[in-house]
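As you look at this complex, bear in mind that one protein chain is not there, while each of the others sits in place.
Coming up: chain A.
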Amino acid sequence: MIETITQPWPWYVAGALIGLIVPALLLLGNKHFGISSNLRHICAACFPSNIPFFTYDWKKESWNLFFVGGILIGGFLSAQYLGSSEPIQVHPDLAKELASYGVTDFSGLVPVQLFSFESLFTAKGLIMMIGGGFLVGFGTRYAGGCTSGHAIMGLSNLQWPSLVATICFMIGGFIMANFILPYILSL
C-alpha cells in the first residue's frame, strides 16, 4: 500500500481526482475551480495602486487563497512523506535533447540546473524564471483563466470561449517548446 502511494501515480488516478475537485468546490460552497485569480487577489490585496481592475473587495475571494495555501502545504507534505527516491523518468529523446543544452540533472521535478537562485544571474535563467513567470501571470489574466479555470472548469461547463483559450494555450506551448525554447536553452 505504502509502496503504491510513494510510486508516481498513473494519469487516470490523477485525472479523476482533479476532476472531482470541480464538484467538491461547488458542493462545499458554490465555488468555481480556478487558480490564476489568486494572482489578481494578491495584487488587489498588496498593490491595488488605484487601478480599477484591482480595487475590489478581495477578502470576498479569500477562499481562493486558502485553496492555494492548501496546494502549497500539499506539495510540502508529499515531498516530505510520500516521495519516491528515484529520479524522474524522462523520455529518451527529451533527455538527449536536454543533454545537448547541458541539462543532465533529472533528480527533481524541476530541473535545478535551470531553476535556482544562482541561475538568475545567467541570461537563460533570467529569461526562463522572470520572463516565463511574467508571461504566465500576464497571459492567464488576459485570457481570463488558466488550465484549471478554462481547460478544466470551463470545458466541464461546456463553455466554448474556454475551448478557444485552451486551444491557444496548447498552440502557444507547442510553438514555445519546439521552436523558441531550444534557442533560449542554448544561451
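In the analysis below, contacts are C-beta pairs under 8 Å (C-beta built on N, C-alpha and C of every residue); 3 or more make two chains touch, one makes a residue touch a chain; residues count from 1.
We take it that contacts and distances are computed from a predicted model.
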Absent chain [UniProt protein name; select from "Phosphate transport system permease protein", "Cytochrome c oxidase subunit 3", "Histidine kinase" or "Transporter"]: "Transporter"
Contacting the left-out chain in the complete assembly, out of A:Leu77, A:Ala99, A:Ala123 or A:Leu187: A:Leu77
